[in-house]
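This is the structure I have questions about; it appears just below.
A protein chain is absent from this complex, but the other protein chains hold their places.
Order as written gives the chain letters A and B; numbering starts at 1 within each chain.
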Amino acid sequence: MFPFVLEKPQSTEDAIAAAASGARYIAGGTTLVDLMREEVEGPERLVDINKLPLGGIRVEGEDLVIGALARMAEVAADPNVQRLQPLIAESLIEGASPQLRNMASMGGNLLQRVRCPYFRMLDAGCNKRTPGSGCAAIEGLNAGHAILGTSDHCVATHPSDVAVALVALYATMRVRGSKGERSFPVEELFRLPGDTPHLEHTLLPGELIMEIRVAGGPHSHRARYLKVRDRASYEFALVSAAVALSIEGGVIRQARLAVGGVGTRPWRLRNCEAALAGKRPERQAFEEAAQLATQGARPLHHNQFKVELLPRTIVRALEMAGEVA
Amino acid sequence: MSVSLIGRPMTRVDGRAKVTGAARYAADFNQPGQLYAVIVSATVGLGRVTDVAAAEVERAPGVVAVLTHRNAQKLPYLPHKAGIDPAVGERLHVLQDDNVRFYGQPVALVVADTLDHAERAAAALRITYESRQPLVDPTDQRAEKIVPEAANRTRALADRSRGDADTAVARAAVRVDETYDMARENHNPMEPHATVAAWNGDRLTLWSKSQYLVNEQAEIAAIFGLPAENVEVICPFIGGAFGTSLRTWPHVTLAALAARHVGRPVKLVLTRKQMFFTTGHRPRTRQRVALGATPEGRLTGIIHEGMGETSRYEQFMEALTNVTDYLYSCPNVRTQYRLTQLDTGTPNHMRGPGEASGIFALESAMDELSYKLGIDPIELRRRNEPQMDEAENKPFSSRSLMQCYELGSERFGWARRTPEPRSMRDGRLLIGMGAATATYPAFHAPASARVRLLADGIAEVEAAASDMGPGTYTSMTQVAAEFLGLPPEQVRFRLGRSDYPQTPSHGGSWTMASVGSAIRAACVEAQAQAARRAVADANLPVFGASVNDLEWSEGRLRRRGEAATGLSYQDIVARTGVPVEAERSAERASEVAERYSMHSFGAVFAEVAIDPDVGTIRVRRIVGAYGIGRVVNPLLARSQCTGGMIGGIGMALMERTVLDPRDGRPVNAHMADYLMPVNLDIPKLEAFFVDEVDPHVNPLGVKGLGEIALVGTAPAIANAVFHATGRRVRALPIHIEDVLTA
Partner (left out) sequence: MTENPSESHPPGPIMSRRETLQATAGAVALAALPPLSATATSAPALDTNTVTLTMTVNGRAQTLSVDPRQSILDVLRETLNLTGTKKGCNQGACGACTVLVDGRRIVSCLTLASMHDGAQIETIEGLEKDGVLHPLQEAFVEHEGLQCGFCTPGQIMSGLGCIAEGHAGSPEEIQFWMSGNICRCGAYPGIVAAVADAAGRT
């Protein structure tokens, strides 16, 4: 690990100023410390933001507001989260391990870096880690990689579970930088790799995630997260699906759907959502809609099974959501 | 003895040490003034080191030394081979030349004052290579199969043939002829390999993770050209090993080399990633099994051809086809074992070595045959149950396979199984039930032990044995207490030092058979000595008696038939204060080995539930019934069995080390990417032992348990997957994608 200087600002403004001049934020550290130890990351200055007033979970009207420093475990166990947005709790406890969920912040979860093994190995080409060095995964071992949103420069999946749920719930986030605050959908945080895979998100230099806001609605209580993996726990998704259905009079009024493990970012499936609207919540409609999920998919040598597994996961998740009383 | 300690479900004598953090593993032996060493691993798969930019790193903060082939001491590497070393080939000589034989080979070592400094410097060290493309895929067209050299081939490893198997299979009414693959696996014990090395003049102390202390002592002595007695290896606790610590790998030499170079104690711990490079692995295998049978289900021919991977520099062999020789009755059997030499580190034994892989192929094929015949898989095995070891033409010392199947069937509820694939469901889930045979040889090796009866009534028992988790501390305490007639609290059993009496390696399920027998012999001798001392002591009531007129009962010596309380060891020893000390060796009489075929047997049953939509495979329960002779401690034995079943779940459904063919790197050298079962994966597990008395194997009547606990589980699960889905998967591990479209 490279040496670094640890800064402990007392105010959000000081933290933002430090980051704007090149320091890196650290909260739970579950991604960053790990990657620093591998020397995939080598920040010279770290800004410990844990003392900043960015924690907590509150309810504002119909909205659930989650502080960026709230820990995954804290959010999953929060009665308001469980009551208003059970999908968030469900997706959180499917991720990582109890210990890591006690450590990792919500903001850090969204910004966690990819699990591509070549990204972690300094002696392998990786355009995300070392722009221009090539992508060892494209012709390497790529069973865990993405089939959607890939480019010739990067095929890594975004590993977060809760991000998939937040995208499905059309959550927004508020960020603050040296030039002020702005809010935008969580989905817009994530960039496609394109030919700049080292640029992973849309935050401006020094911007700090303040909170995540999730609006409630009839879909909130007909929402499920399904994570498919070989091991029952403590494994990243092969494929996951977050679905939220709003059903009126036996007909789907609105379907919200995002998937994980298959995209270079948490992947919202607008075409599937559209196909479900107005349909009765039945398996045939689910299957027809799910078939649209793999439009444009570019499977690699070892992950072709994801083309098969993705629609099946969506169908099953839709059935589970439909079964919610 | 009124109450037998052997057979009693005692909790672990070292339990308290393990739950308080007091148990010390190799890396826990911090030494005053110790420095930290970090290995730099090769980043090419084949080639040579052309340059090392050591100078800039030597100036980095805290760095004390940078060792490479250029400045490392040339070591004698005197010839040394132990039974666990491949008979053909020569171990890797570390930092002795510029060759890179496989990805991850140690090419340099950085020593610094703190771990952070050593890690940073190791990462900063720039090494230039001239590289070539390695060959790491045994299925690659260019990979050449070789016939292992004769020097390597013991009976279990030899090609064997009886009758004419090829003709028999070709002419059989019903045939199965398939190929079965097993992935390369890494042992991945929770404790990484670690060595703390300290020199005192020309004497070396190693606190080092080892399953074979006396060999580590001898090997390091040979490498450094020292008398063996100058090296001491200490390892009171092993954090799991499963075979990976049987051999003395290069890091042990590196730690000693570095400590000598810098003149201070050096601690060297492998990273988890490095655990995939130089500490062995279960070799990837490809096997062909062809079975021929009559319509009634009598086997007429068996062909078992196996291929395992090895390195370029050593011929590692395992008993891949061994079980096929003796498991079933069949007049025509042919087995063949070949190796493929690859640009990889040498594989080594991993729990159930050879047998676990071989039986996956054989027991899958038997299951396939049962469907072709329309005969229940257990009935098929019953129809082919041999009366003797037909390969060796000798009786089994004991064989309880059919009793295991009977007991296991009953406990599992096999009768509820409907034979047709895809015929059982639980709601949406497909349910499958499968069974398979487990077997493993009942090995025995010469071992020694020492017993010391002290004046305070304590019996000290010592052997250079190990306890990697099965409970050696506890079970040996029971054996000693039993034969001394003492309560276990008065026995102190010590292991884990190379200067204790010599024992064989802690593997191959032979620790209890070998070390236990030696302890028994030493206890009997100590008792005899105590009696002789007692009758010679004028102040003791048995003075002048013939030892033949005396008897020991519950640790007390009295005249035969007398009601007196008798004398305790303490009464005898305290007279002079000089402990009674006895050291004895034990080994299996060669005529016993010539007369009997000695193996453990078991039957394993698994139930799986498969989600037909998304392909997730979850094991719901496993039942194992085993005939392993005498069970010394049923509590520990059941743990070992259920632990083995969990290992089998990993083998069947998760574990695979994936190498990138472009440079031979293990791509998933990470605990999050090399999947092993976690708590939530564990179903209901039940292990039963059939009553089995084997008077031949050894004086204790024990056959060993560590390996057979794993063997058999993976094929039982694979057979259950077929029963659930109708999809026969002939490659382990079976993952979601293998059953997704079933």
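The rule we apply is simple: a residue touches a chain if its C-beta (ideal position, glycine included) is under 8 Å from a C-beta of that chain, and two chains touch if they have at least 3 such contacts.
These numbers were taken from a predicted model, which means no experiment stands behind them.
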Residue of B:18, B:70, B:155 or B:560 in touch with the missing chain, whole complex considered: B:18
Which residue, A:14, A:34, A:63 or A:288, contacts the hidden chain when the whole complex is considered? A:34
Using the touch definition from the top, which of B:377, B:677 or B:715 touches the missing chain? B:677
Given A:65, A:92 or A:135, the residue that touches the chain left out of view is A:135
Against the hidden chain, subunit A presents residues 1-6, 19-20, 22, 24-27, 29-34, 36-37, 39-44, 48, 50, 73, 77, 93, 96-100, 102-103, 105, 107-108, 111-113, 118, 121-125, 127, 129-136, 138-140, 152-153, 195-196, 198-201, 203-206, 232-234
If you put the missing chain back, which residues of subunit B would it touch? 11-12, 14-25, 27-28, 30, 43-45, 60-62, 114-117, 124, 126, 131-133, 188-192, 237-242, 269, 271-272, 468-471, 635-636, 638-640, 642-647, 660, 662-663, 665, 670-672, 676-680, 682, 685
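As a working rule, only the chains that are shown with their structure count from here on.
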Averaging only over C-alpha atoms, locate the centres of subunit A and subunit B and give their separation in whole Å. 42
In the complex, the residues of subunit A that touch subunit B are 1-3, 37, 39, 115, 117-118, 120-124, 136, 139-141, 226, 228-236, 238-239, 305, 308-309, 312-313, 315-316
Across the complex, what residues on subunit B touch subunit A? 43, 116, 119-120, 123, 611, 613-618, 653-654, 658, 660, 662, 665, 667-668, 670, 672-673, 675, 677-681, 733, 735-737, 740-741
